[in-house]
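The complex is shown incomplete by one protein chain, all other protein chains being positioned as in the whole.
Chain lettering (A and B) follows the sequence in which the chains are written, and residue indices restart at 1 in each chain.
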Amino acid sequence: MEQSLLLLILDLTGTFAFALNGALTAVRAARVDIVGVIALGMITAMGGGIIRDVMLSTSPATFQDWRYLATAVVGALIAFAFGHRLDRLTLPIEVLDAVGLSFFAVTGAMKAVGFGLGPAQAIILGTITAVGGGTIRDALLGRIPSVLSDGLYAVPAFIGALFAVGAWLLGLYGPVTAVIAAATCFLIRVLGVRFNWNAPVPRAWKQRDRRPPES
Amino acid sequence: MEQSLLLLILDLTGTFAFALNGALTAVRAARVDIVGVIALGMITAMGGGIIRDVMLSTSPATFQDWRYLATAVVGALIAFAFGHRLDRLTLPIEVLDAVGLSFFAVTGAMKAVGFGLGPAQAIILGTITAVGGGTIRDALLGRIPSVLSDGLYAVPAFIGALFAVGAWLLGLYGPVTAVIAAATCFLIRVLGVRFNWNAPVPRAWKQRDRRPPES
Partner (left out) sequence: MEQSLLLLILDLTGTFAFALNGALTAVRAARVDIVGVIALGMITAMGGGIIRDVMLSTSPATFQDWRYLATAVVGALIAFAFGHRLDRLTLPIEVLDAVGLSFFAVTGAMKAVGFGLGPAQAIILGTITAVGGGTIRDALLGRIPSVLSDGLYAVPAFIGALFAVGAWLLGLYGPVTAVIAAATCFLIRVLGVRFNWNAPVPRAWKQRDRRPPES
């Protein structure tokens, strides 16, 4: 009982963080009104889980639970109301976003395992759960999704999902290993932002960077 | 019998209007050929219903009914053939688009209710049914979907879906209340376009507007 309550609180915290972050991105990046802010907040918070559930051929679970909807709407409305002041809160917002990323990667992967998917598929679906909402948000805002150029975002989610699925394969999955997997994702993400780590880029780009830019 | 025929006619009218409108938008906004015009007309007309049905974990209904496919293709082909002249028809096209918006909002919400979803989810799915096709069209055309910055578009659909679901909760849903809900959506949309109503925008935008633009 208490364990599932803990999971619910963590899951709703991630939803809130993603909605806040997604709505703030919308406020800053494009000329959207309150409808756009709420829509993009909800899409960021729930899009990854919806893609996961569609890939699993099951009903999108978070969409049908009013607590997730309400949490996402509240997060988006806070961003709408205080977006002009939240610049000062960059650090807590980044941290909350990393929390959402970590938790969604682990729960997404484990939901896929529960549906009988193989380990590779479960790890990929965990990663998609974590990064999918932000990807749709960026595509709708006409931006190249940051996950495609910022390896720091997908890689920690991938590692968190990998740890969770690995623990499950070893018969060790439980609250403790779930928290370890999520904490690993969180740490890599936060350290990556702090120290500006990057994933490898294609050699074509390195060559272009050496040349003077064309036009 | 006659009632379901009425529903079918209204639904096909909405499909036709959305296909025409979507294909015209494509002709005007980007360098697309006949394939792109037909594809974007069909996506605009059927995309919202497909998202709704995917969220309901059911087979996309309109896609499997040849009458919807044929109506959408005909609407798109008319836009392809006469797009250079349809500028003069802006008013009837706007009106047809508002018809589609109104009808899809109500039928989308009621389909969700029929699948056992809660009121909030049904209202959201009704709104998505109404605005989803145009959103995918805009994303494919590389434009920020107008629904995100033009609250006039999603808000009337939301209110129409709200009225329909409200009538259903009160045990009053039927042809009369469906028409009232759709007509309310239609009126708000048309009056909104006429008088240029807007949804609230984030304060960040208002502040930016007061400052001289940067670069």
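Things to note:
Note that in this section a contact is a pair of C-beta atoms (placed from the backbone, for glycine too) under 8 Å apart; a residue touches a chain by one contact, two chains touch by 3 or more.
Bear in mind that the values here come from a model prediction, so they are computed numbers and not experimental data.
Summary of contacts with the chain left out: across A:113, A:130, A:155 or A:181, the touching residue is A:155.
Considering A:37, A:56, A:105 or A:193, the position touching the chain not shown turns out to be A:56 (whole complex). Checked against the full complex, the candidates A:17, A:72, A:101 or A:117 give a single residue touching the omitted chain, namely A:117.
In the full complex, the hidden chain is touched by chain B at residues 26-28, 30-37, 39-40, 50, 54, 57-60, 63-64, 66, 69, 80-81, 83-84, 139-142. Although one chain is not drawn, its touching partners on chain A can still be listed: residues 54-57, 117-118, 120-121, 124, 135, 139, 142-145, 147-151, 153-155, 198-205, 207.
Please note the rule applied: only the chains that are shown with their structure count from here on.
Centre to centre, using the average C-alpha position, chain A and chain B are separated by 29 Å.
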